[in-house]
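A single protein chain has been omitted from the complex, and every remaining protein chain is retained in its original position.
Each chain gets a letter, A and B, in the order it is written, and its residues are counted from 1.
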Amino acid sequence: MEEEWDEGGPEVVKRFMYVNRKAPYGTVYALEMLEKVLIAAAFEQDVHVVFMDDGVYQLKKEQETKAINMKNFSPTFRALEGYDVEKLYVEKESLEARGLTVDDLVVPVEVLSSEELKGLMDKQEVILTA
Amino acid sequence: MAYEVNGESIEHDEEGYLSDINQWTPELAGLLAKDEGIEMTDEHWEVINFLREYYEEYQIAPAIRVLVKALKKKFGPEKGSNKYLYELFPYGPAKQACKVGGLPKPTGCI
Partner (left out) sequence: MLLHTVNKSPFERNSLESCLRVAEDGAGVLLIEDGVYAAMDNTQVSDLIKKRMGNVKFYVLGPDVDARGLGNQSMIDGVESVDYAGFVDLVEKHSATQAWV
């Protein structure tokens, strides 16, 4: 990684939203979305990450993937704070449908109702969903 | 493609990053550093060890900006700077230090 700018920060900052809707290991969507988030963060964009539907399962604590021979990427969500990605949201309805609470999740998140999420989505300039 | 160390063959990708980070040894690090034209000092090791701990904890190699911030927090402002890292790893700290440390190339690396 080369420095694109020094102390001045990025020239353009946009509001990016990444909407995670997939469970972590059945498909590669979740891992690829996390990589997209990290790239946006490297460019110091205003990143919002949403977890809804099965996407909330990405944040489930106690993932142990040795036996399925895949990389457990749930610890990487804890690195996001160091990347200044601190706007993590979970849809309340999705969490409840799965019998989960915020205590089941690896990182602190803001829980939003669908109604609140709607308003937040409307404010974004770039939205990627997977 | 592979590095040969003590008769052991260690796979790497086309850019020289290890295929399996568990195959890394300090001895291999010395070899990789030499390839990069780097003479390993305590300061180099400090960064390499820090990177490996970071990877252990978060399962990714940090972007340079994140590395600098984390080093600053742990070792103070003198060592937590771009300048200091570029002195140690002139061809890009994230790139060179990760390679020497046996980690994958950082995500978002340009």
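Odds and ends about this structure:
By definition in this document, a contact is a pair of C-beta atoms (placed from the backbone, for glycine too) under 8 Å apart; a residue touches a chain by one contact, two chains touch by 3 or more.
Note that the coordinates shown come from a computational prediction; the quantities given were computed from them, not determined experimentally.
Here is the thing to keep in mind: the chain we left out touches A in the whole complex. One of A:Glu11, A:Glu64 or A:Asp122 touches the chain omitted from the figure, and that residue is A:Glu64.
Mapped onto chain A, the interface with the missing chain covers residues 22-27, 53-54, 57, 60-65, 67-68, 70, 72, 74, 97-99, 104.
As a working rule, only the chains that are shown with their structure count from here on.
Inter-chain centre distance (chain A to chain B, centres taken as mean C-alpha positions): 26 Å.
For chain B in complex with chain A, the touching residues are 57-60, 62-66, 69-70, 82, 92, 94-95, 106-110.
Residues 1-4, 6, 35, 38-39, 41-44, 71-73, 75-76, 78-79, 82-83 of chain A touch chain B in their complex.
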